[in-house]
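Just dropping this structure here.
With one protein chain held back, the other chains of the complex are shown just where they sit.
As written, the chain order gives the labels A and B, with residue 1 at the start of each chain.
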Amino acid sequence: MAIAIAVILLVIGSLLFHFLSPWYFTPLASNWDTIDLTVDITFWVTGVVFVLVNLFLAYCVIRYRHKKGLKADYEPENKKLEWWLTGITTVGVVAMLAPGLVVWADFVTVPEDADEFEAVGQQWNWTFRFPGEDGVLGTTAVRFMSTENPFGIDPDDENGQDDVLIFDNEVHLPINRPVKALLRSKDVLHDFAVPQFRVKMDLVPGLVTYQWFTPTRTGNFDLLCEELCGLAHHTMRGNVVVDEQADFETWLAGHPTFADTQAEPAGDATVGQALYAPCAACHGMQGEGNPALNAPKLSGQEDWYLKRQLHNYKKGRRGADPADTNGMQMAAMVNTLPDTAALNSVVAYIQTLPDEPAPTTITGDAERGKDLYTTCAACHGRDGMGIWSVSAPRQAGMSDWYLANQLRNFKAGIRGAHPQDGFGEQMASMAMMLLNDQAIDDVVAYINTLPVTSPQQVANLEQ
Amino acid sequence: MAYVAIADRGQELDHPHSFVTKYIWSQDHKVIAIQYSITAIAVGLVALALSFAMRLQLAFPDTFSFIDPTAYYQSVTMHGMIMVIYLLTALFLGGFGNYLIPLQLGARDMVFPFMNMLSYWVYLLSVIVLLASFFTPGGPTGAGWTLYPPQAILPGTPGAEWGILMMLGSLALFIVAFTMGGLNYVTTVLQARTRGMTLMRMPLSVWGIFMATILGLLAFPALFVSAVMMLFDRLLGTSFFMPAVLSMGEQLETGGGSPVLFQHLFWFFGHPEVYIVALPAFGIVSDLLSVHARKNIFGYRMMVWAIVAIGALSFIVWAHHMYVSGMNPYFGFFFATTTLIIAVPTAIKVYNWVLTLWKGDIHLTVPMLFAIGFIFTFINGGLTGLFLGNVVVDLPLSDTYFVVAHFHLVMGVSPVLVVCGAIYHWYPKIAGRMLNDSLGKLHFWLTFIGTYAIYFPMYYLGILGLPRRYYSNGVTEFIPDSVNSVNVAITTAALFVGIAQLLFVLNLIISLRSGKKADGNPWRATTLEWQTPDTPPDHGNWGPELPTVYRWAYDFSVPGADKDFTPQNEPPAGQSA
Partner (left out) sequence: MNIFKVLGTKPWQQSGQVDNVPGGEVLVMPSARIGLWVFLAVVASLFGLFTSAYHMRAEYADWRQLDVPALLWLNTGVLVLTSVAFQWAWSASRQGKLAGVRDGLTVGGALTLAFLVLQLLAWRQMIDAGYFAYTNPANAFFYLLTGAHALHLLGGLWVWARTTARVWGGLDTENAEEVGRVRLRVELCTIYWHFLLLVWLVLFGLMLST
């Protein structure tokens, strides 16, 4: 008896939950209202079956529960009833399937006038590419990929020269224009999903997949990777900003073409030496760092990382939080570098400085730190030397007190909170696994035990 | 008409002489069944513990130091793989299949008892290899139970060095073990039925197990093939599944391979696997309902046809797991259609279960409670399958918590409810004692209500767009803070369900000694296993004479009969045995 009441209550509860719960589809922001319609149809058909069959189940239990003298019927089968039920079920199935297939036909047929853009996934971030004025994307291959050409565009392909490259995890799209998103992965499976657009598709290395949609509402939407892509899968985030056409064009014009990036002035170390003079005041003549002035060691750090951080400071993505006094100081200093050429030159000069391991100042339980570092190693490398493709800087042999400070800043939301600092946001999410200062000290203590193996040091040893 | 006593022909029983040959290296199907069951339940409890690691992280992020992203993804993977393969497949076929097939068909044992024994020991070895991966450098694999390449074998995924190798090796061993067991189950059903036991007189439990075994025998090779090819890619540097890849800043020397090819192979196994777990549950629950409602199963023939039809269809629906995988999108039309067709025989089964209760004489025993709980849970989990099977409806829901809720209800909770009901039902035969009834009811209510409380809200998190396999949700504009309170509630419900399973294990142990003594047929059932001369059945099951079967398995409340059940081996009035 209790079970029948439980079934009835669960049916009522489920219906109430369905109609009253605040958790339902996000408001639609694309043309795919037809998908929502097919979901509604499915809810109605299955909902009716759910209610009827379960209530009948409860009725049977109540009506035919054992009482003295009750005897069950003997009825091996009832052909007519069974065929009727089969027929009705088939009708219900067709009612769901037919509209579903019609809408799927829309999904696989991309409108002729759709604009193309490319979303590139890699562990664990997004970049984007627009075809430029010729309307054609250049061909790409893994073998062309490097720090200078992370998209892997064929340098000899004319079509690729004017491709507009978006190095951020944020892409803008114009409103009310159908777009075909070409999806490409550099390493493993990913998935391009914006809940408000309803559609999603995997990125498969070796293939270019696609999906299409027409954004119908301006705003800022979360882009998620929804295919497990490794340890930091949950931090692979991006933004899709839907703009009015004019805003979109302005935004796009602010990004370099492939040709621009290839023509970017290389840093000149001699010029950089002069520019480095103000830096040396805090970071030291040899870039060895100075804990007393809160200036970390720079020598030996990889150039792409230094460049990105300098750009972050310049664009206010870092050092803008009032709680980050050191960062604010640094941001002010970076603004004295006039342009990208100057910035590249300083970095080029830093690359020439001797790379001696920074003195260790932090002690902790390195054994425990080793366990914690398993997760860190996925990006920063088991040797702590950093990995450019996942944008993870070198840690081994760098200023340990600075590492610990930054981990605390990430945890506290002082660093990595800027919406355009995607990698910072990732690191902030990851730093949360270090529950307290002790854990931070332990992991830094472990990093202190890692032998330094930078190319420069290896060369020194060989001499 | 000439008759050959099939079950006696060629049956050579191994007669144990010592404790070791009787209980450890035993060739008796009943001992092997218990060995399989205990091992499966033990490893299942490990998987249950892993799910708590996940639930604690999801409800209370950044609170527990033992669950970092590495451990989380390892838990996701091992929980899934253990539950699907090493618990449910092994328990239904190795456990229930071994116990029930010979007993319900009136045979003395499986036809190849030595191979049957070997099957268990290789299975145990596969479990040991699997669990050993927890202690290798880097730990077990964290690639998700689907083990999709390239991710599964590249750095950046936990356990890419040792864990994945151990996993693939363990799966290969499991498949060998399953094949040895499966040959036995199929051949025994075809060969060792006793006199009078026609195919259409077999209880539906045997039908379900039989069909599931056939599916397993034909589908597991697909997993074997994909595992071996992935091992080649990982160890020999071949490019079956490996395209050109930039991994951790390095250009690998692989190229040209297709990750989608792996997915096709994997799901060609993976979808029948759903039915390998579901069909035995369908069969067993049919028998539970019939016995405890004192009524024949409604539409027996339709039930058999549905089992056969579902089994056959299950081989042509696999790509509905791959609608957004980047495969040729035109496949979507075909696979959506076949997938929704399979809903029809499945729905018929549900109707017939409910119609069995209709005009019955329902005894609300613990097994019956679990059977009714199964119907409710399965209806819910099954109906939401219609969302995911219909290609375009799948688009917004794929890879979200909607999927998690669906498959847990339909192929996790539903079969587990049947397993529990079946254990309450057959424990008196296995142990000679009844399980404690009050503990059983408590176990049922906590499990039934608790699991629904866990998974029903997950549907709505999925509709909201919450992605599955996320260590934490981070800062995401469309996810309101209230989602976190849902997660806390779900974890709380999960704790209750977990405690209930411990109560169950406790019940299994204490009832061995203190349970009420059971007579040979406490539920007054018709099938042969309840008619054995001894309880628990002795070696060889039947004493000197094999039983003869005169009727189908569902003669309950036959008009004119003096009692409300007529055992299969009871001759009709006026005909002597």
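Simple rule for what comes next: a contact is a pair of C-beta atoms (placed from the backbone, for glycine too) under 8 Å apart; a residue touches a chain by one contact, two chains touch by 3 or more.
These numbers were taken from a predicted model, which means no experiment stands behind them.
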{"item": "Chain not shown: contacting residue from B:S65, B:T136 or B:T187", "value": "B:T187"}
{"item": "Residue among B:S133, B:S205, B:N296 or B:T337 that touches the chain left out of view", "value": "B:N296"}
{"item": "Which residue of B:V127, B:L265, B:I362 or B:L439 touches the chain not shown here", "value": "B:L265"}
{"item": "For chain B, the residues touching the chain missing from this view", "value": "1-4, 6, 10, 111-112, 179, 182-184, 186-187, 190-193, 195-201, 217-219, 221-222, 224-225, 228-229, 232, 236-240, 253-258, 261, 264-265, 268, 296, 300-301, 304-305, 308, 548-552, 554-555, 571-572, 575"}
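One rule holds in what follows: only the chains that are shown with their structure count from here on.
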{"item": "Distance between the centres, which are taken as Cα means, of chain B and chain A, whole angstrom", "value": "36"}
{"item": "Complex contact set, residues of chain A against chain B", "value": "1, 3, 6-7, 10, 14, 17-18, 21-26, 32, 34-35, 38-39, 42, 45-46, 49-50, 53-54, 56-57, 60-61, 64-66, 70-78, 81-82, 85-86, 89-90, 93, 96-97, 100-101, 103-105, 107-108, 122-123, 141-143, 145, 152, 183, 186-189, 191, 193, 195-196, 198-207, 209, 220-222, 224-235, 237, 372, 374-375, 378-379, 381, 387-390, 425, 429-430, 432-433, 435, 439"}
{"item": "Contact set on chain B toward chain A in their complex", "value": "61-63, 65, 68-70, 73, 138-139, 142-144, 148, 150-151, 154-158, 243-249, 251, 255-260, 293-296, 298-302, 324-326, 329-330, 332-333, 336-337, 340-341, 343-344, 347-348, 350-352, 354-355, 357-364, 369, 372-373, 375-376, 379-380, 383-384, 386-387, 390-393, 395-396, 398-400, 448-449, 452, 456-457, 460-461, 463-465, 467-478, 480, 482-483, 486, 554, 556-559, 564"}
